[in-house]
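Here's a structure for you.
Removed from the display is one protein chain of the complex; every other protein chain stays in position.
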Amino acid sequence: MGEGPQGMKLVTAIIKPFKLDDVREALAELGVHGLTVTEVRGFGRQKGQTEIYRGAEYTINFIAKIKIETVVPDERVPDIIHAITEAARTGRIGDGKIMVANVEQMVRIRTGETGEGAL
Amino acid sequence: MGEGPQGMKLVTAIIKPFKLDDVREALAELGVHGLTVTEVRGFGRQKGQTEIYRGAEYTINFIAKIKIETVVPDERVPDIIHAITEAARTGRIGDGKIMVANVEQMVRIRTGETGEGAL
Amino acid sequence: MGEGPQGMKLVTAIIKPFKLDDVREALAELGVHGLTVTEVRGFGRQKGQTEIYRGAEYTINFIAKIKIETVVPDERVPDIIHAITEAARTGRIGDGKIMVANVEQMVRIRTGETGEGAL
Amino acid sequence: MHAIDTGDTSWMLVSTALVLLMTIPGLALFYAGMVRRKNVLSTMIQSFGICCIVSIVWIVLGYSLAFTTGTAWIGDMSRFFLCGIADHIHQGADGAFTLGAGTSAETPMTIPESVYLMYQMTFAIITPALLTGAFAGRIRFSALCVFTILWSLLVYSPIAHWVWSPLGWVAGLGAVDFAGGTVVHINSGVAGLVCAIMIGRRYGLKRDDMSPHNLAYAIIGAALLWVGWFGFNAGSALGANGRAGMAMLTTQVAAAGGGVGWMLVEWWRHGKPTALGIVSGAVAGLVAVTPAAGFVLPGGALVIGLVAGGICFYSAAVLKNKLGYDDSLDAFGVHGVGGIVGALLTGVFAYGPLSATASNPAGVSGGWSQLLRQVEAVGVTIIWSVLLTALIFWVVDRLIGMRVSSEEEQMGLDLTQHGERLN
Amino acid sequence: MHAIDTGDTSWMLVSTALVLLMTIPGLALFYAGMVRRKNVLSTMIQSFGICCIVSIVWIVLGYSLAFTTGTAWIGDMSRFFLCGIADHIHQGADGAFTLGAGTSAETPMTIPESVYLMYQMTFAIITPALLTGAFAGRIRFSALCVFTILWSLLVYSPIAHWVWSPLGWVAGLGAVDFAGGTVVHINSGVAGLVCAIMIGRRYGLKRDDMSPHNLAYAIIGAALLWVGWFGFNAGSALGANGRAGMAMLTTQVAAAGGGVGWMLVEWWRHGKPTALGIVSGAVAGLVAVTPAAGFVLPGGALVIGLVAGGICFYSAAVLKNKLGYDDSLDAFGVHGVGGIVGALLTGVFAYGPLSATASNPAGVSGGWSQLLRQVEAVGVTIIWSVLLTALIFWVVDRLIGMRVSSEEEQMGLDLTQHGERLN
Partner (left out) sequence: MHAIDTGDTSWMLVSTALVLLMTIPGLALFYAGMVRRKNVLSTMIQSFGICCIVSIVWIVLGYSLAFTTGTAWIGDMSRFFLCGIADHIHQGADGAFTLGAGTSAETPMTIPESVYLMYQMTFAIITPALLTGAFAGRIRFSALCVFTILWSLLVYSPIAHWVWSPLGWVAGLGAVDFAGGTVVHINSGVAGLVCAIMIGRRYGLKRDDMSPHNLAYAIIGAALLWVGWFGFNAGSALGANGRAGMAMLTTQVAAAGGGVGWMLVEWWRHGKPTALGIVSGAVAGLVAVTPAAGFVLPGGALVIGLVAGGICFYSAAVLKNKLGYDDSLDAFGVHGVGGIVGALLTGVFAYGPLSATASNPAGVSGGWSQLLRQVEAVGVTIIWSVLLTALIFWVVDRLIGMRVSSEEEQMGLDLTQHGERLN
């Protein structure tokens, strides 16, 4: 277990929804072949706009965000963080976060390949 | 890599949907500044109610749950687990789980800050 | 912290949506008691079909996938990977991936049990 | 028995279909669009179920109580289970109906009784359906069924008799109500307020996100209400005549005025006009023009609409919050208040020649004295509606329990009352 | 040629619009709400596409086969491509149509032929559209198009001629069918059953979660079916007359009875009344009252509705499971069974004075002998429908293949048949 020669990381980015296409393109340019996207709602420093329905105010605590997950080889992590940061930044509050975690094993279901070969 | 001085953990909680607001409030009181919420469906000991549409019975294997993810400094983990457990518990089957995993790096997209400064 | 005697892993599988029931059954047979399912969209080698609405072509970059997450004891991982691979495979591109990561702690909210007892 | 007019009958058949369209799917969608996801199906099926139940109640007893001659207070039982309804049918043809036949105030029509009673049935259906907006998201379905039966017989039918039967004592006061401002809207709105107060506020109000699940449904619903309202108002002319034409025109203008009125107030107060606000305003305008439709000119209708749009904004958005009751979908805020605004303004804008009839050649004209009569009619409706609704609520609450348990409420009515869910 | 009546013509124009509304969007929504997400668009476009296709088939040939004089078995070709339809038009005005003109059984009307044929077209459209519920989720779109053309010409038009042409041999048997219990509902229901059996069960039935994707659509659809049914049934009086009034009333009552009937049975059997159950019951009541609408009194209609609601619950919820065929959306369970219940009960509850005409002044009254005639008509319809449907299915299956591949079925028809998806 742990980081063998073929160490892989899971890079997770929480971004503003309308930046999805920009980030996807930036990652594709870096040669990232795969990623998985989830619609999430975020709670953070950025406060939801207050919506008023027939005079009832609803503070929308949770704001629509997109979560991107991609597993990549260890050594690509800094580049990828850089690329996401560039593509997803608007400079305004709520731009989101990038997290990196360790992945111990990866398998491609179709072929059974494991490790980096599965990416 | 690994756990430096600014070790961070990803705490993931799967809870009953109507407990979301309670949990969010409990975490906010603990000073947790950010979290990300996903609508998921859970399969576990709690069995879905059998729904009957025109006499056809459908056992709903998957029950609506909410996944909360929050990255926090190492040392806050026990408090946070405690707070979530308190807020999300109904005492009945299906209350859900909390998992803790290691996060190696965290970046705030807006500023490029890393580590605990990015939380 | 870290991997004590009751080491647990988070196995995450990205699969084709219509394979969900097959995978759930395969895991249930292995005695996996719980899992959490998320609707995601994937970007990978499998390209979305081009959809044409009134002559405007939209390349659907993101294809509907299902993410299955289950936390299991260390020693079950190989079996589980095998079972998912078998159940989810169609042999065609886009069958998806399985990833394994470490989980440091697990709590059952209802009872407060931790570790493998929480599974 | 004189012959029917096919043109008038044609229009009344259509009007019946249009008013039914208002309840299902119109109101069902309007209300369902404003609730949370977990209550969408139950909200819709409340309107649909009421439609089924009241149809039966109406033919069994409700129509007899409301529209047979009887006394000034209540009809007799001569149409119990619609007995005698086919007496005049000969080779499929029917003669024209006369309301209050044989009395001094008889009102001859040009349509068969079957058509008249079907048309009135659709009014009896929509009134309790409107009421459900007040306790959306926390009512037990079984209790609603029982409540509806009692309410229809004890509240709706009597008031309909008082106001619309030519012998009715409220009609005798000289108040006018063209298409149901008091009988339908004030009545259901006020009853809704009573229910909202008695059932209590929704769990989590002011804390949880209770924003509407799908406002597209609400917009479609409001649009169908608007279209169907042509049957409600122009149909109340009981024929395809000049009064129907004017009633349709004033209905349209007041709806437009209501939408614009609410929109402008909201723009000014919150900086943005909401879609829900515009459609709510249009509905408020429609409500307010209901008692007035066949009696006022387009200019008056425009004023009625604008005023109703503005005032209902305040009652739904401001007053409710101040007073603290939880009239969830503003049954009172829109229908009660809008109905009152309309009933009173009818007394201001009524134009004699429009409302004139052979028996009342001067017609009803706006002015202080008419306004007073309108106030009386409104007051009477409110008093009866409040008292009887409270009584019925109390009884059903004792017997069955009106409100679901707190856990059922949190899980949603779809799952707990009907075992279903939106996928 | 005598003059048309504008009132009757007005009502028939409206009825035509109402029956069209039943198919699009009514039935399209009712069915689409019950399928899985991946089949929503394809289910809707099946109704819409059938509407387009049958409209053309009808003017080219279908109308001629069904409603020109011809023989007792089939019409002639005298209205091929509607030739001659404008012969009597003079300065935009048209005379009134006589069905079976020149024969001993001619039926004079008060509306132009253009209106009559358009009204009948909407019936020809809805019948194959109803059928699609039986093989929802697994039919190939191209095959459906071809199947529809053949079925409309070889099954629908002949049966319509037998039952509704004054010369038709089934009409000659003395059976009555006011608005299409046999021609439309039994016919499509039985044909649906044949198709469901021949095409086989859906992939994953009893294992996968096939719960309805969006019951809100189903409720809206049922509501529009209800409203549109006024055109179907009250329109079948062919004028704005007393019979139309009674037909609308009985339609409403039976729909309500059906909704309440299914609801009560479900409450008793499963502890909860479902929204889908209530609306299904209302549709069952509407189906059952279709052959009866202009012939029975409201009391009879209530019984018809209640019985249909209860029996269709059993056929859809119990019988289908027992017998094991996969009539996915209960085309047979609701329309076939409900139609049979209604056709038979028409023979029980028919009330002479309502159904009387100048040529048959006694009218049709319920009783054993009438019941027997109804059984005959039902039997004849079933036999023809089963045989011809099976033949057409077999031929099209050979030529094109009726069923999509298993993988296409799993991916969903939206994507595989139309290249689209709900977002």
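By letter and in written order, the chains are A, B, C, D and E; residue numbering begins at 1 in each of them.
Just so it is clear, a residue touches a chain if its C-beta (ideal position, glycine included) is under 8 Å from a C-beta of that chain, and two chains touch if they have at least 3 such contacts.
Bear in mind the structure is a predicted one, so any value in this text is a computation, not a measurement.
Enquirer: Considering the full assembly, with which of the depicted chains is the omitted chain in contact?
Expert: Answer for the hidden chain's contacts among shown chains: A, C, D, E.
Enquirer: Who touches the missing chain here, D:Thr23, D:Thr68, D:Asn214 or D:Ser328?
Expert: D:Asn214
Enquirer: Just one of E:Leu20, E:Leu99 or E:Ile126 touches the chain that is missing; which is it?
Expert: With E:Leu20, E:Leu99 or E:Ile126 as choices, the missing chain is touched by E:Leu20.
Enquirer: So one chain is hidden, and I want to know which residue out of D:Thr127, D:Ser165, D:Ser315 or D:Ser355 touches that hidden chain in the complete assembly.
Expert: Checking each option in D:Thr127, D:Ser165, D:Ser315 or D:Ser355, the one touching the absent chain turns out to be D:Ser355.
Enquirer: To test your reading of the contact rule: which positions on chain A touch the chain that is missing from view?
Expert: 18, 21, 49, 51-53
Enquirer: Please identify, in ascending order, the residues of chain D that touch the omitted chain?
Expert: The list for chain D reads 5-8, 10-11, 14, 18, 37, 211-216, 219-220, 222-224, 226-227, 230-231, 234, 237, 239-246, 248-249, 252-253, 255-257, 259-260, 263, 270, 272-276, 278-279, 282, 294, 297-299, 302, 351, 353-358, 361, 363.
Enquirer: Pick out the residues on chain C that sit against the missing chain.
Expert: Those residues of chain C that touch the unshown chain are 51-56, 58, 60-62.
Basically, only the chains that are shown with their structure count from here on.
Enquirer: Which chains are shared contacts of chain B and chain E?
Expert: In this structure, the chains that contact chain E and also chain B are C, D.
Enquirer: By the touch rule set out at the top, what is the minimum number of steps from chain C to chain E?
Expert: So the least number of steps between the two chains is 1.
Enquirer: Can you tell me which chain lies farthest from chain B, using the average of the Cα atoms as each chain's centre?
Expert: Chain E.
Enquirer: Please work out which of A-D and D-E is bridged by more C-beta pairs in contact, and write that pair.
Expert: D-E
Enquirer: Thinking of B-E, which of A-D, C-E or B-D forms a repeat of its interface, with over half the contact pairs identical?
Expert: A-D
Enquirer: Between chain C and chain D, what's the gap in Å when you average each chain's C-alpha atoms?
Expert: Distance between chain centres, rounded to whole Å: 53 Å.
Enquirer: Would you pick out the residues of chain D that each touch at least 2 other chains?
Expert: Correct list: 209, 419-420.
Enquirer: Among the residues of chain A, which are close enough to touch at least two other chains?
Expert: 38, 61-62, 101-102
Enquirer: Kindly provide every pair of chains that touch.
Expert: Applying the touch rule to all chain pairs gives A-B, A-C, A-D, B-C, B-D, B-E, C-E, D-E.
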